[in-house]
Structure formats: structure tokens, C-alpha cells
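Data first, discussion second: the structure below is written as C-alpha cells.
Missing here is one protein chain; the remaining ones are kept as they sit in the complex.
Chain nomenclature is as follows: A and B, assigned in order of appearance, with residue numbering initiated at 1 for each chain independently.
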Amino acid sequence: MKRLTFNRKLFALPYGVLSALFVIVPLLVLLYFAFVDGDGKFTFENFADIFSKGTIKVLFYSFGVALLTTVICLVIAYPLAMILANSRFNKSALLVMMFILPMWINSLLRMYALKNLFIELLQIDTGFFMVLCGMVYDFFPFMLLPIYTIFVSMDKSLIEASYDLGASPIKTFFRVKVPLSMPGVISGIIMVFMPTVSTFAISDILGKPENIMFGNLINYWFTKNHWNLGSAYAFFLLILIGITMIISSKLTGGKAKATTGGIL
Amino acid sequence: MIRHEKLKKVIALTFVYITLILMYVPIIILIIYSFTESRTIGNWTGFSVQLYINMFEDPEIMGALTNSVIIALASSLLATAIGTFSAVGIYHLRKAPKVYMDTVSQITMVNADIVTGIAFMLFFLIIKVIPDGFGTLIIAHTIICIPYVIMSVTPRLTQLNPNLYEAGLDLGSPPIKTMLTVILPQLIPGMIAGFALSFTLSLDDFVITKFINGDVDTISTYLYTKIKVKGVQPELRAMSTVILLAIMLILVFINVYNKIKKNKTTSR
Partner (left out) sequence: MNEQKHNNPNEQKSLHEKTDKIIEVVGVTKVFDDVTVVDDMNLSIKRGEFVTLLGPSGCGKTTLLRMIAGFETPTSGKIFIGSKDVTYIPPHKRGINTVFQKYALFPHLNVFGNIAYGLKNKRIFDKTITDKKGVEKDVYRKFSKKEIEEKVKRALKVVGLEGYEHRDVNSLSGGQQQRVAIARAIVCEPKVLLLDEPLGALDLKMRKEMQLELKAMHKNLGITFVYVTHDQEEALTMSDRVVVMNDGVIQQVGVPKKIYDEPSNAFVASFIGESNILSGTMIADYNVSFCGEKFRCLDKGFEKNEKVDLVIRPEDIEISEQGQLEGKVIDVVFKGTFYQMEIATEGYEFTVQSTVGRKAGETVRLAIAPNSIHIMKKLRTTNTFVTVLDSDTSIELCGGSFEIINDGSLVKGDRVKVTIPFDKIELTDDESDGIIGVNVAQTLYKGSYYQVQIYTDTDEDFYLDTDIDWDIDDRVGLKIKPEDIILQKLEEENEEADV
């Protein structure tokens, strides 16, 4: 008797199916490859390899570079975001736009430009320093944007209330502004730290062989056709990303999210 | 007191502009040196557009450019269509299905490109239906872009009058028609933002593309192979400038469009 009536929820169905097929299934395939050896037999060997001495060294090196990149980005982006969001200093949306613009330019192009500048003009050779500069250059907007967004949307009356209650500007900064901006800072950190660990193009182009990141290792196994090993490495990376996401959502109560979309 | 305030402003703005200059120096130098013929940057051999002529005559560069544009256009159009409808659907979903959809799009957005790329590569390898190339690239780029379209469209949905859709039905318009004639026109700004985001995302992507491109070269894969080699082709400078200009144009267009839209609504 009851007719099947059309429901707007059904519009989500195509993506529901597509995402199951092209997001979930590929990850399951990856999982499968990570747990078998070349002959298709179940094994933990691939994961054990991650904890070999050479790989651990690369992993820690990657964390080090990522940490350094994140800190540099944060140290520049935080005051910058505060200034850009403060109407006393900046009233133009164009200026903010200028900072975001490079995000829209092919990252390899920017790396190419950077490499040209360093090698041809500044006579600096490829290596750790250039890799670090490349990382900061590439990921900086991802740190700036969430912090800027949170400062712009911050309730000014909270800051005024703090002054009203007799707190000095410095006290207000540490007791009110910093805690309120934490969700933005955490999203920024997420969007810089893990992508730095997993990238391989930047270190490939701007670094020497000793400057390889964890992402390079994954790429390496695949270029050498060690798919199972590469899959295990990739899966390990996925778990790390998952953990950072969970920690960050716990820290911010789910407020930190990927915010690349807030550009327009 | 006023002087103190002024000093603060000067320091702050100096900081802002220094950062900005640092960000743009490499790009600007690249653009400047695209107008000279020298093989290396720093060696100005006089104004010339020879690099541009070479570039437009280079079948490899032009091929990569066309491929990139075709893939970006196809996948961002698909992503905008699917993403917009999904956003409407997800907005009305509750409980488990909503959690699933949110999680899946979140995974897509936060996952490292290299993991996504490898997963796609292995997946396409196993199903063996689609040979690596345009097909796999368009599928993968579409899937990657859909969450960004959803993210751009959803805020518009939350601002809509909740009875708008019902008003359409109430006036005798069937559901799909109501979607197209009533709801969709309200979402256009979000769709344009989502489309632009998808387009650049696709154009920008290197890592995922690298694993599934077969023998199709895009700008990114072409650049990658060329940059790694010492003694770079100077034509790349011209190509970079062209791409930069194209992206600038798109962004200016979107911003002007938004401004006009805004003025139209505020002047009412």
C-alpha cells in the first residue's frame, strides 16, 4: 500500500556507492596487499620491515623535518594571521587572498621556481636546507588559513571582556587569545605535519639522496615493484594519520577540520 | 600613545609584506626570466618571447597541457555534479548513513596523497577493467574532488529557507524538477567555488596522478620528470607563466563574480 516516495536523502546515494567502490574498496585492497607476500600468503613480514634500522632512521628523520617545518610555519603564520585578522592593521581581503593564492599554483611549479632561485641566483646547492625551505614554502598557507579563520571569527567582546576585567594585553593574549585560537592551530598542525612526512616530490626535487622522507620510501618500493612492502608502509602511514586525526578531534572537540576549502 | 600605536602598525605591516615578498620572489623571478632566452636564470640575454614560441611548438608540453586541462575539466565537472547532489542528500541524512558519508569524505580529504594514489593503483590493477590513463585519472580526480564540492555547497544549504523545497512540491512541481528549478539555483555560488577548487586540485595533483597515469602525461608528471634532470629546459619558465596567468584569471573571474552577486543582493 505504502508507495515508495521520493526522498532528498536519495541524492546522497550515487556518492554513497561511488565512495564505497572507489574509497573504501581501494583501501581494503591496500590492506590486503600489506598483509600478503609476493605469493599471496598471509604475512606480517611487510610490517616488520618498517621497524628495521634503516626505515626507523628515515621515519625519525621525517618526523624531525616535519616538526621543524611545522614549527617554522606556526611561528610565522600565527602572528601573521593575527595581524591580517586585526582590522586596525589590515582592512583588505585582497592581502589575505595574496597569501592564499600560491596554494592554487601547481606545487611542482613552485618547487621548480624555488630550485631555480636557489641554484642559479643564490648559488645554494640542493640538500637539507633547500628541502626545508621547500616544505615551508609549500605548506605555509595550510597553517595560515585555519589560524586566520579562527582569529577573524573570534568574538571580539571576549577580548574586550578580558581588558574590562583588568587583564593586561599580555595576559589577555596568553589567557584568552591563545586558548581560543587552539582549534585553528591544531588544524594547521595537522595539515602541515602529516603531509610533510608523506610527501616525496619536494625532497626528490630539492634534496640529495640522504634527504629522503618516509614518502620517498613508499614511492621507492613501488618503483622497484615491491608492492607488498610499499602497501605496508602506506598502511602504516594511514594509521599514523588516523591517530593524529583522533587526537586532534579529542583536543578540539571536533572543531579542527581540513579547511582547504575556505579560500573563496 | 598615538606614536606607539603607529610604530606597532609599521612593524606589523613590515612583517606582513616581507613574508609576502618571500613567497612571491621565486614566482616573479620565474616570470621575468621567461622573457629571455638564456638557459639559466640570472643571466639576462635580452627580452625575447622565443621561449613562448618554443613552448607552443613543443608537442610534449602542449600535450601535457591539454591532457591536464581535459582531465581537470572532466573531473571537476563530474565532481561538481555528484558533489552538489550528495551535499543535498547528506544534509538530509541522519544517524549511521550520515556518519558514513561524513567519514568517507573526511578520509578522502585527510588521507595522504601517496596512500590514495597507491590504493587507486592497486585497485585498478586488480579490477583490470580500466587501463591506466584518462579513465583512471578522471575517476580518481573526481573522487578526490567530490568532498571539496560538498564542503563548498553545504554552507549554502544550511542558509536556505527550510520550506523552499516543500514550496516547490506544494506548487505542483515533482521532486527532481523542484531540485533543479528551486534548490539548484540557490547553490550556484557554492557550486562555482567547488568547481574552481576541484579544477585547481586536479591541475595541481602530482602524487595520485603519478601512480595511475599509464602513458598519459599531465603538467605535473611532465614537470617532475623534467625538473629532476639537471640542465632544465628553459621553456618550462614560459609554461609556468602561462599556467600562473590562467589560474590568476580564474581566481579574478570568481572574485568578480562573487562581488557582483554580493552587490546585487546588498543593493536591493
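By definition in this document, contacts are C-beta pairs under 8 Å (C-beta built on N, C-alpha and C of every residue); 3 or more make two chains touch, one makes a residue touch a chain.
Note that the structure is predicted; figures quoted are calculated from it, not measured.
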Absent-chain contact - pick from B:S38, B:N54 or B:Q186: B:Q186
Hidden partner chain, residues of chain B it touches: 161, 163-164, 166-175, 177-178, 181-182, 185-186, 265, 268
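The definition used in the following text is that only the chains that are shown with their structure count from here on.
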Centroid distance [mean C-alpha coordinates] between chain B and chain A, Å: 17
List of chain A residues in touch with chain B within their complex: 6-16, 18-20, 22-27, 29-30, 33, 76, 79-80, 83-84, 86, 88-90, 95, 97-99, 101-102, 104-117, 120-121, 137, 140, 190, 194-195, 197-201, 204-205, 215, 218-219, 222, 227, 230-231, 234-235, 237-238, 241, 245, 257-258, 260-261, 263-264
In the complex, chain B residues that touch chain A: 9, 12-13, 15-16, 19-20, 23-27, 29-30, 33, 40-43, 82-83, 85-86, 88-93, 97, 100-101, 104-116, 118-123, 126, 139-140, 143, 146, 148, 150-152, 165, 174-176, 179, 193, 196-197, 200, 203-204, 206-207, 211, 219-220, 223-224, 227-228, 232, 236-237, 240, 243-244, 247-248, 251, 254-255, 258
